[in-house]
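Here it is, the structure, as structure tokens.
Heads up, one of the protein chains got dropped from this complex, but the rest are sitting where they should.
The letters A, B and C name the chains in turn, as written, and every chain counts its residues from 1.
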Amino acid sequence: MTLAWLIAIPLGGAVLAWLAGGFAGPWPRLIALAALALDLALALSLCWNHPLSLALPGNDSWLMRLDLPWIPRFGISLLLAVDGLSLILVLLTLVLGLVSVAASWTEIRARVGFFHFNLLATLAGVIGVFLALDLFLFFFFWEVMLIPMYFLIGIWGHENRVYSTLKFFIFTQASGLLMLLSIVALALVHQRQSGVLSFSYFDLLGTSLAPDSALLLMLGFFLAFAVKLPMVPFHTWLPDAHTDAPSAGSVILAGVLLKSGAYGLLRFITPLFPEAAAQFTPVVMALAVIGILYGGLVAFAQSDFKRLVAYTSISHMGFVLLGVFAWNELALQGVVVQIIAHGLSTGALFIIAGALQERLHTRELARMGGGIWSLAPRLSAVGLFFALASLGLPGLANFIGEFLVLAGAYQTSAGVTAVAAAGLVVAAIYALWLVQQAFHGVAPQGLALADLDAREMTVLGVMIGLVVWLGVNPQPVLNLAAPALDGLQQLANI
Amino acid sequence: MIYDALWLVPLLPLIGFVCLTLLGGWLSRRAMAVLGVGSVALATALAFTIGYTFLTRPPATGHCTEVIGSWLAVGNLHVRFGLYLDALALVMMLVVTGVGLLIHLYSATFMAADSGYRRYFAYLNLFVASMLMLVLADNLLLLYLGWEMVGLCSYLLIGHDYADPVNGRAARKAFVVTRIGDAALLVGLLLLLAHWGTLQIQPLLGLAAQGWANGSALATVAAALLLTGAVGKSAQLPLQVWLPDAMAGPTPVSALIHAATMVTAGVYLIARLHTLFELAPAVQHAVAALGALTLLLASCSALLQRDIKRILAYSTISQIGYMFLALGVGAYAAALFHLMTHACFKAVLFLSAGVVINALDEEHDIYHMGGLGRQLPGTSLAFLTGAASLAALPLVSAGFYSKGLILAQTWNAPGMGVWLWTGGILGTLLTAIYIFRAFFVAFLGRPKSHARCGATAAEAVALVVLAALSVTAGFVEIPAGLGGGVQAFTGLVASALPPGPQPAHTGNLPALLELIASLTAVAGVLTAYYFFRYRPPAATAAGAHPITAAVGRLWQSGWGFDWAYERLFVRPLVMFTRANRHDAVDALFTGIAAGSRALHRGLSRTQTGRVRWYAAGIACGSFILIALMVLP
Amino acid sequence: MNMIFYLAALVAISSTALVVTSRNAIHALLYLIVSLFAVALIFYVIGAPLAAALEVIIYAGAIMVLFVFVVMMLNLGEQATAQERRWLQPRIWFGPAVLAALLLAELLYVIVAGASGERTIAPVSAHDVGMSLFGAYLLAVEVSAMLLLAALVGAYHLGQRMSSAED
Partner (left out) sequence: MAEIPLTHGLLLAVILFALGLLTVLARRNVVFILMGIEIMLNAAGLAFVLGGARWGAPDGQVLFILILAVAAAEVSVGLALVLQLHHRFGSVDVDAARQMRG
């Protein structure tokens, strides 16, 4: 039941926060913090309660499983399970959830209760995505997480929010539809073979498919995940959505929602369709490398802080895609680290962008005029730190992710990896350009700017700590993920 | 054992960095200086203690290893925080801590007026820690960590005065250009990892030496990638363009990072991985050729600079060219020896230049100086010592012994040794000319400006020590041709590096070569004296001819590399990204949206509100439908 | 008997053509009733007496009377006739005529091409129709009852005089 509670606590918190919105005071924020902290404690207890299965290689990689009937007539059940991979992602979701509640403490002043309802509902949906192993249930949560996100951007967003939310919604919804078609088709094929209609991941794993239909079904899944990731050329919703989202929305979007795409790629594509995925690998790896370089180059030209960071996300997610399709231990571990590192570093950059916007009422780098360092040294130093994390400085988390991905990808395709390494140069160009434009230079006359206060410093300090810790000691995460990734690789070898 | 404390050497400056960063707000400037200099001083003391132990009671195997902890372990890949100390690492460690300490000391008063005092010391401490990590790392990933971190510190310190966008641009240029090399280095690491399954340097070299045939394609590719990394970091052709611009940073930074230590990391890398380069003779020849070419081109550029720091910057490029030349012919000890002496004399040149610049209110142009010898006698003497050492004036300068060793071994190198030697000799001549041009113009003659102040006590200490070293550091290695036959340095590093090319001939040849080198250096000084002191109009006249003027402009602009790169890479890239600011891919989707909107507008025009029009539409539709069904 | 069919057909076509061209609404209605009677006759001839009866009673009797009432209520006089004359220009006729002719030609082609063997027509008694209507088609009858109810409500609502707000 713990798994159900993991989803139920944020949902309950969401409803409570909405109700508390009617009272004066920071009740919705406190309720949201409490719910997420409780959930985080629950998730952490899972880590500690299962040290044995984590340590034993070759053991079943699932830590816990919950199977309740839902719509038995169609073979649909409430099948939740958690392994190291899911657990890491759930932890990341909850940490970033806490961060985004704290980051929107002063930014969000309108309809506070409803804001936190949407925030927590999205998080509950995402956690559901990470835990659900019934494909129908997975799709259900996949949709559940979108709608509150739609409101988060649409109600509390910036200037162009109507356009952005619509774009976000159409992209994700259309691609989700393709996935639904694939899910249903896969279940039907499985039924024709085994006589049992089931949407369970475990039942569908061994389904044998004709090569053509396998490729088609895989594409259905792949497109849904690729749009979410996002992969070039399906990335254009992301900069718009990020630019117009409130800080918390951006943090959740970059830190968690994109990761649901990465998670889907890891969990479903290769295990369900090993041959089709292998056949498709060269195309995807090429697209991944294009994404790494293209995202970086476009980021360099942006004049909007958040838009720039959004394009860096696309570049970073290219590494994730590269790693997933390289499909060996190094690369997959790299993907996991990269997912966490990107969630933290990009999330922090969005918080900084939000802090700047709150103070200066603009996101345009040109209008910031630079020179912020002399006015707000803490803010600038933190910004510099996360820009450096973003460019993959060794000793910080992103480097571990990128290095492992490249090391794994090198074993699959040396040429592609060499081109991807050029992404490091591009990353240096855009990250330093961002620092130069935002923080360096001479401050305009008469510009007054408050430095980060204690609340912001705490949030960002925790994130800095995590990024450094992961950069010099990634082993706990690697150990946690190892059995799960091992299990996935064995599935794909059947 | 004292070796067990090795990990404290990089850790102490790191602690200094962390304290300065976290506690900075509560510290007085004095406390900052104490913390910044003190942490490095402790590390230096420890390093020299370890060095002393190493010399008196060397470890049995010639090296010692210390593992602090594990970094990451995935599958077969195990990377640890491990330190490896052998003679090569020891020399580098002593250079970094020694020169580093003196420059910290110098900075304590030199930067006193700077508003970013805490930031400066924090970055400088971080640099020393990273550089030590680089030279002590026992695996390539940790080396890469140090490699990138020193690049970062270089970026941060060049752009220390962030108010001026020019500094920011120079800093970014330095970081991005070196990162091109770094990316190649990383790919090289991946190649080595993929083939040998480890990044531990010593086991890796052992495996590669056994597994790869001499001159095999993979070894060549790996060595070429590593070379690209080294070339980027050490500002050799064709990635040398960042170093002259890097002089935008504070002068002590130029001395420490862009002369004495960081830029020599490439030399260290090649020396450390010399086994791989020996497996790829083509690449090793390229190292020598690149070195020779770089030293000549950079010397020519240095001849015509007016900014004193740019003269020294080009001189650094050129001197590292010597080291590459030595590495390329297998004279690793000679390269390392020159690295050491160069760190001393280049540091003293930069630091004395810093005093001058400070005294003249940020005046960089040597033609606006003059007569400083009388105003700032001590500083001028220090500069002269450094200049003599750089020019390799015979017998009394450290540079003479190190450069002489390089030239002697280059001559002995098989193949194109003689040509490379000729290049080296030509470089010696040019070196003597350009550095003494600077000296004669800036320090002798009629005073053109008033020196505000001299060196402070802390600055003076640094200058004196370094000047003394630029004279004496060479005496540890006196060539047989001069009768001394002292081989303390090569003897020390013999445990870590193979001996250089041995002379094929004996007899008077070594002595003759020394003589030629000495005479060349002296000739260079005399040439400089003639043109810039005795008869300056001659120099003006020589530069007035259209051809020499054109050549001069070319040389002064660093052979037009910046010009070409600007047009070949920077502008197309910027133009492409500017043009694509709104993301061309989005046009695909906005196109779909616009198409459906246009369709909507077209179709909504049919909604006229006329009932009969609709009826006609229905009739047409049924006509067409029936036609489709009836007609085959 | 055949003669009666063709005569009735001729009457139906010509009176319908007069409906189309007539300018006066009452005249057109009368022509239409004539046309309906002719069709009723044809029903009778081909052996569908029930249909014939319903045609006369409901179509000609009820529905057309409804038309007449409405035309009366509208009180379209000479003015309306003049207006119709204006509206019935050849220019306006041309397009619809072409379209109708095209559809006609197409349907004629379908009928003529699809005609296979001349079969006689068999009469169907009212009894059979009734059995079928309240047997197999019971659901359709119920649905049409709903339809008529809806039409009743709709007509009542629309036929009300305007509410005071809109006047």
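Just so it is clear, a contact is a pair of C-beta atoms (placed from the backbone, for glycine too) under 8 Å apart; a residue touches a chain by one contact, two chains touch by 3 or more.
Here the structure is a predicted model, which means the values were calculated and not measured.
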Shown chains that the omitted chain touches within the full complex: B, C
Contacts of subunit C with the absent chain, listed as residue ranges: 1-2, 4-6, 9, 12-13, 16-17, 19-20, 25, 28-29, 32, 35-36, 39, 42-43, 45-48, 50-51, 54-55, 58-59, 62-63, 66-67, 70-71, 73-74, 76, 80, 84, 87-88, 92-93, 95-97, 99-101, 103-104, 107-108, 111-112, 115, 118-124, 128-129, 131-133, 136-137, 140-141, 144, 147-148, 150-152, 154-159, 161-162
In subunit B, positions touching the absent partner: 607-612, 615-616, 619
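Just so we're on the same page, only the chains that are shown with their structure count from here on.
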Chain whose Cα mean lies nearest the overall Cα mean: A
Separation of mean Cα positions, subunit C and subunit B [Å, integer]: 98
Distance from the mean Cα position of subunit B to that of subunit A, given in whole angstrom: 38
Subunit A-subunit C separation of Cα centroids, rounded to whole Å: 67
Residue ranges of subunit A touching subunit B (in the complex, touch as defined): 167, 232-233, 235-236, 239, 294, 297-298, 300-303, 329-330, 333, 371, 373-374, 381, 388, 393-395, 399-400, 403-404, 406-407, 410-411, 414, 417-418, 421-422, 424-425, 428-429, 432-433, 436, 439-442, 472-475, 478, 482
Residues of subunit B defined as touching subunit C within the complex: 612, 616, 619-620, 622-623, 626-627, 630
Touching residues on subunit B, where the partner in the complex is subunit A: 21, 70-75, 77, 141, 144-145, 148-149, 152, 155, 159, 162-163, 165, 168, 171-172, 175-176, 179-180, 182-184, 186-187, 190-191, 193-194, 573, 576-578, 580-581, 583, 585-586, 588-589
